[in-house]
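First up is the structure itself, then whatever we jot down about it.
Apart from one protein chain that is not included, each protein chain of the complex appears where it belongs.
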Amino acid sequence: MPGIYSLWIVGRNGGLLYSRDFVQLPPIEFNDKLRLASSWFGMCGISAQLSPMPDSSGIQLLQADTFDLHSFHTLTGTTFMLLAEPQTPDAAELLRTTVYELYCDYVLKNPFHEMDQVIKSELFDQNVVALLQATNRRWGVGLPPQ
Amino acid sequence: MFQSKYGSTGIVDKPFRPGKQEVALSAFAYLFSELVQYCQSRVSNISELERKLDEVGYGVGLRLLEVLAYRERGQRRETRLLDMLKFVHSTLWRYLFGRQARDLEQSNTAEDEYMISDTDLFVTKFVSVPREMGHLNPAAFVAGIVRGALDGAGFPARVTAHYVPVQGQPRPKTVILMKFQNYQAIMQRDKQQ
Partner (left out) sequence: MPCFTFYIFNRKGACQYYHEWQRLKPVRSGAGSQEEDFKLMFGLFWSMRALSSALDPKNPAKQQMGAPQRIGDGCSFNSFRTSAYKLHFLESPSGLKFVLTTDPSVGSLAEALQYIYASLFVELVAKNPLYSPGEPFLFEPFSAALNKYMRTLGLLS
């Protein structure tokens, strides 16, 4: 059954700016989250460096046994990570268009947001949760924790 | 001297009445965001920030009254309070936001207070006010525009912007509260006309 588990946003220096689960998941400690985010950031850099072909981007998709991790790198170096059920259709597309658009609108246009600082924008949070929950509902995935 | 030397039209050769001119919402949002940040770097508390935004809006309002009175009213401006309020509620709002404001009403508690309320002002569309900033409403800028227009027309008032939660709606509405100075004098003047 397809479904979207969580969304993380990593800043230009590898810091975790935003993370949110959309279904009930086994909890990850906050410090571990910070470490995972920055190690993902590092892995993306190394994978581009080790590429056997020229002009490689960072990692776009990691396929693990129990999940897919879609990753999208903006031109300015922010990284979006979307954890989803394997074979979830359109997840990459969702990240690259709709989620990124919400980020541009409700985070970058918010005068109280500072670049590479933790995202506190309520409107962004509300809109992302509404969007991804609606997507999950379409696939019949259960309701979120709160 | 304002004529361009390449033969294209200079700024003074352009007609004073342009057609409908719209700007991209994104462009405005970025500009407004920078404005708020600029003001924020120059103040030490929330009410000062609100006042600063209000001051910027004041200049805009004063100039807008001028241009709208010329364009829409054939060089006449309103002299009665109610007409002026309607001018703000419809003409000014339509120029700024492309539509009329939702409501215009007189306060129940004080007769010298009027309120214009609206949801979804695009000034605040992308702005999330952090919790530690409490009651701040970035529509203070719009309040400033209204104050400028009213002041220019001879109705000095104290204008403030507030968030008011609406039942069953996720987003609060914005209420622009206008408290007129010398309300009695204004009323008398209205009667004499």
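Just so it is clear, A and B label the chains in written order, and each chain counts residues from 1 on its own.
In this text, contacts are C-beta pairs under 8 Å (C-beta built on N, C-alpha and C of every residue); 3 or more make two chains touch, one makes a residue touch a chain.
Keep in mind that what you see is a predicted model, and the values were worked out from it rather than measured.
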If I'm reading the header right, one chain is hidden. Which shown chains does it touch across the whole complex? A
List every residue of chain A that touches the chain not included in the displayed model. 5-6, 23, 25-26, 28-29, 32, 35-36, 39-40, 42-43, 46-67, 69, 83
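The criterion applied here is as follows: only the chains that are shown with their structure count from here on.
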Whole-Å distance, chain A centre to chain B centre, using C-alpha means? 39
Any idea which chain A residues touch chain B in the complex? 105-106, 108-112, 120-124, 126
Residue positions on chain B within touch of chain A in the complex are 26, 29-30, 32-37, 40, 126-130, 133, 138, 170
